[in-house]
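Take a look at the structure set out below.
Shown here: the complex without one of its protein chains, the others still in place.
Note that the chains are named A and B in the order they appear, and that numbering of residues resets to 1 at the start of each chain.
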Amino acid sequence: MKNPLKTIRETKPLVHHITNWVTIYDCANITRAFGALPVMAHAPEECADMTGISSALVLNIGTLTSEIIDSMLLSAAAANEKKIPVVLDAVGVGATRFRDEMAAKILGSVRVDIIKGNYSEIAKLAGENAETKGVESTSMVMTGKEDVISDGNRTFVVKNGHELMGSIVGTGCMAASIIGSFASVNPDYCDAAKDALCYFGAAGELAAKNSAGPGSFKVNLYDEVFNLSDEKVQAMMKVEEL
Amino acid sequence: MKNPLKTIRETKPLVHHITNWVTIYDCANITRAFGALPVMAHAPEECADMTGISSALVLNIGTLTSEIIDSMLLSAAAANEKKIPVVLDAVGVGATRFRDEMAAKILGSVRVDIIKGNYSEIAKLAGENAETKGVESTSMVMTGKEDVISDGNRTFVVKNGHELMGSIVGTGCMAASIIGSFASVNPDYCDAAKDALCYFGAAGELAAKNSAGPGSFKVNLYDEVFNLSDEKVQAMMKVEEL
Partner (left out) sequence: MKNPLKTIRETKPLVHHITNWVTIYDCANITRAFGALPVMAHAPEECADMTGISSALVLNIGTLTSEIIDSMLLSAAAANEKKIPVVLDAVGVGATRFRDEMAAKILGSVRVDIIKGNYSEIAKLAGENAETKGVESTSMVMTGKEDVISDGNRTFVVKNGHELMGSIVGTGCMAASIIGSFASVNPDYCDAAKDALCYFGAAGELAAKNSAGPGSFKVNLYDEVFNLSDEKVQAMMKVEEL
């Protein structure tokens, strides 16, 4: 997509999150800094309605409970119905059986458009051979020192980013929120995820320049995201198509 | 009131919050920066007891559930009994029917002393013509580029503030916490709400001076609130009485 950031800032898409209690503020705040509008709502009585007025749904199982999973299923069904992108951040899959089962339940019950995780989370999901709905059209995002994004046909490697991003809690969760924001304005979800990680990584590189540690880095990261432009990032993009 | 900030800092009122999971930390931290003592407790077994030792109650329905609403009703009843101010931040009213119903349930079951919302939230509440308890004595705070505060007799327009306050998530929720803190030491709730928004807006103006974006702005906002004085704000107040 040519100018994803400009598009987000002009259209201000509502990005509905059902996420964890650790990084929920940063998920909201980074979505806002990119120009989208975050909304967090998990009550079963309203979550599907909230998804119904949104342009993307981001699910993050970092501090899942069975009640939260039920709300995720309600919202994801509404998102599928409305044909807006559903992002699943598979936080901690592989760490406990409950997480594995709940992730499998989501993937088997609703269509997830973009699955994100680190190497071990994605490997665990892939190894399960679980029955998944419409996985043939799912984009996969594997984050790490370099990020790999694939939809089965195209595979991108994103090399933007800085090691200080790993020094603070929540950059992984923030990445999922950004992917949701980019996917809300770009129907090519693989391209959207690739762009999201380039933009976030570029902001991280800029933020690292004047950072003395994770405290100042996080402050600078928000400032740099806020001051980002499509032109600035496009001169910095380090993407390879395999 | 002559020196509300000095009064808060000398009396250190306990401000009980039942609030949302996104901005709960900032609600607590801004209350602390103003000199009051925040406490967050939502378990039905203790919330009324916690309100019973507090000087104000702040309710925020940002991530409401039916259980949280039940706790809010228990605490608000205790606050009404103790005659301490109850602030309701009507976050997201109008977005889902559940929110509208729960806000109406609160307003119909307990006395709310100060209702706060943005234009669309307040308009929705006003348009409902819901049966409300003691609404004749309720102060209404409508936030926006300029804030309007009214108790039916007096109406103030507060013009303090800076657009960077809208660039971070949570300034609206923080405003409700500050209103609760000011109302805990000033029985004229309309005056307290007006002061609260002037003080917060003034801190925002000072913070914006050396901010490169939302990251540094938020850091500076906390520093400026901490270093505020009644004298400093009173020289900056931009209030009009209609």
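We adopt the following convention: a contact is a pair of C-beta atoms (placed from the backbone, for glycine too) under 8 Å apart; a residue touches a chain by one contact, two chains touch by 3 or more.
Keep in mind that what you see is a predicted model, and the values were worked out from it rather than measured.
Give the residue, chosen from B:46, B:146, B:188 or B:205, that touches the chain omitted from the document.
Of the candidates B:46, B:146, B:188 or B:205, B:46 is in touch with the missing chain.
Of the residues in subunit A, which ones touch the absent chain?
So the residues of subunit A touching the missing chain come out as 20-23, 25-26, 62-66, 92, 95-99, 167-170, 212-216, 218-219.
Touching residues of subunit B against the unshown chain: what are they?
Subunit B touches the chain not shown through residues 21, 24-25, 28-29, 32-33, 38-43, 45-46, 49-50, 53, 218-227.
In this text, only the chains that are shown with their structure count from here on.
Rounded to a whole Å, what is the gap between the Cα centroids of subunit A and subunit B?
Here subunit A and subunit B have centroids separated by 32 Å.
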